[in-house]
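In what follows, a single structure is set out as structure tokens and then discussed.
All protein chains but one are shown in place.
Right after this comes chain A.
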Amino acid sequence: MKQTKGKMGIREFAAILFLLIGTKITDDTPTYLYSGAKNAAWISMLLISMALIIPTILLLKVLSVHKGKNLHEINLYLFGKVIGNMVSFTLLILGLLTIVMDSSVYVDIIGTMYFTKTPTIAIFAVLMCVSAYGAKKGVEHIGSVAWLVFFYTKVTLIVALFFTFKEGNSKLLFPILGPGVGGIVKTAAQKLSIFGDFFYAGLIAPFVATFKDFRRGMFLTYLILTVELTVALMLFVMLFDFTSVEILNYPFHETIRYIQIGFLTNVETLFFPFWLVATFIRFSFYIYLFVLLLGGIFKIREFEYLIPLVTVIFILLGIAPETPLITISENRDMTLQVLSPLLFVLPCVMWIIAKIRGDFKNESSV
């Protein structure tokens, strides 16, 4: 019951994770899955979820014996100062790439789907400034806002998916294995990093009121997000068929353009604000994580003051590529593939080292 200062409860934490990973279905992530696994992308998604359950459990195990420490501090503890910092630095660079590319993708979505005449830099600046403002407020306030808007964003998503289901044709899901088991597994293995945010969530473990809340929040969101992403991937195929869904860059936005609700023929602007809200929260959280890790590595205690600087860098990097759609999608594909094995292996390595060091011995007494 008691709310300790600067900490968030399970609701806020779960809401952040939901919005963080839930929005992935609305950007170009599905395209990467569809291009490999065709109409069986949803099976790949299930496989990803199943495969990552082991590292996630291991990660939670490691975190559970180091309560009050965040991922970076545990890295330092387990790998020693030099290697620990290098591991964290790698994570930081990958985080930087993710933020820069994701933000360009989102700006591209807004620019190409809704505001075709608005200059990219203006859209970019607004997105990043608002997110930076949110990040400056700190993680517990990001959590609060996420929890406030959580239901509305989810309800609108469910409504959109429901109407997609009404329009869709379930026969398009067959043949159920799509390109064959090999293709599905390969895609899943390459795109493991879709759930990578769960790993990064370890950075804010100390901000959650109790570790029990953290673990429960992780499992709950893990389960529901798996269902959500799988169902959405199935529905997109049902609506567009795999040949066209592969070409579509942003299937969610095409979907809400496609569906009709009663007498309203163009409903995308109804869903757009809710999607935007989730987007803002997502980037607020990303920026916060980034400066948190940056502050951790370079021992900057007042890391919140880095936010304006970091934001400017993000904007400059984000608008640098001239044809974002092509450049970004290639780079993003590559990052996803680099990140995937890392996210699988790293928690396992952390667990093994913790085991060797004997961190788990006191566990029973705790």
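Just so we're on the same page, a residue touches a chain if its C-beta (ideal position, glycine included) is under 8 Å from a C-beta of that chain, and two chains touch if they have at least 3 such contacts; residues count from 1.
To be clear about the criterion, contacts and distances are computed from a predicted model.
Per its UniProt record, the hidden chain corresponds to "Spore germination protein KA" from the list "(2Fe-2S)-binding protein", "Spore germination protein KA", "Tripartite-type tricarboxylate transporter receptor subunit TctC" or "Chemotaxis protein CheA". Across A:57, A:97 or A:149, the residue that sits in touch with the chain not pictured is A:149. Of the candidate positions A:102, A:140, A:228 or A:254, contact with the hidden chain is made by A:140. Note that of A:78, A:157 or A:281, the residue touching the chain absent from this view is A:281. Where chain A meets the omitted chain, the residues involved are 1-3, 8-9, 11-12, 110, 114-115, 118, 122-123, 126-127, 130, 133-134, 137-138, 140-145, 147-149, 263-270, 272-273, 276-277, 280-281, 284.
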